[in-house]
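Missing here: one protein chain of the complex. Every other protein chain is in place.
Chain nomenclature is as follows: A and B, assigned in order of appearance, with residue numbering initiated at 1 for each chain independently.
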Amino acid sequence: MAVTFSLDNEVFRVYLAYAGLVAFKMLILSPLISTTRVSKRIYENPEDSELNSPEPNKYVRKDPWIERMRRCHLNDLENIVPFLIVGLLYVLTGPSVDAATWHFRIFVVSRCIHTIAYLLPLPQPTRFLMMYVGWFTTASMAVQCLKIGQF
Amino acid sequence: MAVTFSLDNEVFRVYLAYAGLVAFKMLILSPLISTTRVSKRIYENPEDSELNSPEPNKYVRKDPWIERMRRCHLNDLENIVPFLIVGLLYVLTGPSVDAATWHFRIFVVSRCIHTIAYLLPLPQPTRFLMMYVGWFTTASMAVQCLKIGQF
Partner (left out) sequence: MAVTFSLDNEVFRVYLAYAGLVAFKMLILSPLISTTRVSKRIYENPEDSELNSPEPNKYVRKDPWIERMRRCHLNDLENIVPFLIVGLLYVLTGPSVDAATWHFRIFVVSRCIHTIAYLLPLPQPTRFLMMYVGWFTTASMAVQCLKIGQF
């Protein structure tokens, strides 16, 4: 019987755990950025400024720390979103539980270190290496989909 | 028998409707931005400018209204894409039809109001609140995946 998505499929249960974890890690950057904007009074839109401010554009400005958090968030979108989709498809290519668990585990750990390295920041090449570790994990799963798919 | 993805699963049919709707809402911003660029002659690339223009860089410039639409689109990517993926996984965690429908409904309504609030714009904190309503909906579903997943 062919592999399918359900809680009876152990590989899917493992995917569910790591996907939920790394999605949560990505989601956390949104409130982090927006609360920092409010506390530092650095906004992108005139209407975000102080309520009834006589100078609505006064606090529309850029800040190196906020721009850094935004680059970190965009890098997550570019890497974590493809992982979530490709990883889900990879579950159905029928990998062993071990192979799948290590793919998911390495990806999630590399992205957590990537975020820490971006935000502290840690000296390079930490962030650079972590980006590539995650990249090769997703690429390896995409190749499995390509090999089993039907053109 | 374990829950799976199919039209026999009522929670999946509800997900399909709301996911299709909110994906469509996000997609509409692309042609909205590109037709506004053409009508206002505001481009990002020299080759997008008037055909055979003697001054290819003349219309490569920024515009507050287009930048606002782009921020709205990027915010959709940051929020709607995680919802679509996490929401799909959440279907398999076996929620009741009511719990799932309200998660999907609240998210989709909050993102529609968010887009209107960003583009008109409506006074804050409308957009701010709508962003957080959507955020907590997705986070709540991610927590369900984490709880049922297997590390």
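Here is the rule we go by: a residue touches a chain if its C-beta (ideal position, glycine included) is under 8 Å from a C-beta of that chain, and two chains touch if they have at least 3 such contacts.
All figures in this text were calculated on a predicted structure; none of them were measured in a lab.
Engineer: Suppose we count only contacts with the excluded chain; which residues of subunit B make the list?
Structural biologist: 4-8, 10, 12-21, 23-24, 26-27, 30-31, 34, 44-45, 47-48, 51, 73, 77, 81, 84-85, 88
Engineer: Since one chain has been left out of the picture, which residues of subunit A touch it in the full complex?
Structural biologist: These residues of subunit A touch the chain that is not shown: 2-5, 68, 71, 77-79, 81-82, 85-86, 88-89, 92-94, 121-124, 127-128, 131-132, 135, 138-139, 142-146, 148-151.
By our rule, only the chains that are shown with their structure count from here on.
Engineer: Counting only Cα atoms for the centres, state how far subunit A is from subunit B in Å.
Structural biologist: Using C-alpha averages as centres, the distance is 16 Å.
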